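Only a single protein chain was left out; the remaining protein chains are all shown in position.
Take a look at chain A:
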Amino acid sequence: MADLVTQEPRFAQFKLVLLGESAVGKSSIVHRFVTDSFDDLRESTIGAAFLTQTIQLDERTTIKFEIWDTAGQERYKSLAPMYYRNANCALVAYDITQESSLDRAKSWIQELQKQASADIVVALVGNKLDLEAERKVSTKEAKEYADELGLIFKEISAKTGEGIKDVFHSIASKLPVEEKLNSATKRRRNIDLNRPSTNNQESCSC
């Protein structure tokens, strides 16, 4: 059974955390991605704060994103590390028409670098590209910042859908897919109850 799975289409799952102020439209970005994509499958059963979406990386490899929306309000900031435990990637959004939202995005990124796992793939995205006329944050400024830290950078519009697929594809292509597939296969073969985990410590507080 398990063997069949590995020879047939391959499937890897990754956790993506979504960070950004409430007003930057981070939920719209994900909604656009989830509803607009190639595959109309939505697997959310409780509510839209947790969504999943799959994309086809190549002919036989499907990637599934587990998208963890986070509360953007400042008051939950100190608790956010609980969200990015075991996250493989993060999408940090700002609003190109709001200067302050980039600063806030930068502070999320700093937090990620401190608290999240070292190999986390981070994408900085500037939303509301459809409001070019009201732009306050220059592409150059944000891109330079992203390049410096080795982040994926894109300007997008959740409203028109521009650039959204690209962002998720860029993230997917930087993810350690092979590694994940190998460990998943191993796990299946051994029917391993205890995959080495970092989250079973007693630290439910932080």
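As a convention for this text, a contact is a pair of C-beta atoms (placed from the backbone, for glycine too) under 8 Å apart; a residue touches a chain by one contact, two chains touch by 3 or more; residues count from 1.
Methods note: contacts and distances are computed from a predicted model.
Chain not shown in the complex: UniProt lists it as "Guanine nucleotide exchange factor", one of "Guanine nucleotide exchange factor", "Superoxide dismutase", "NEDD8-activating enzyme E1 catalytic subunit" or "Ubiquinone biosynthesis monooxygenase COQ6, mitochondrial".
For the options A:F33, A:W68 or A:F168, the residue in contact with the chain missing from this view is A:W68. Within the complete assembly, residues 1, 5, 8-9, 11, 13, 18, 22, 26-28, 39-50, 52, 54, 62, 64, 66, 68-73, 75-76, 78-80, 82-83, 85, 188, 191-195, 197, 199-200, 202, 204-206 of chain A touch the chain that is not shown.
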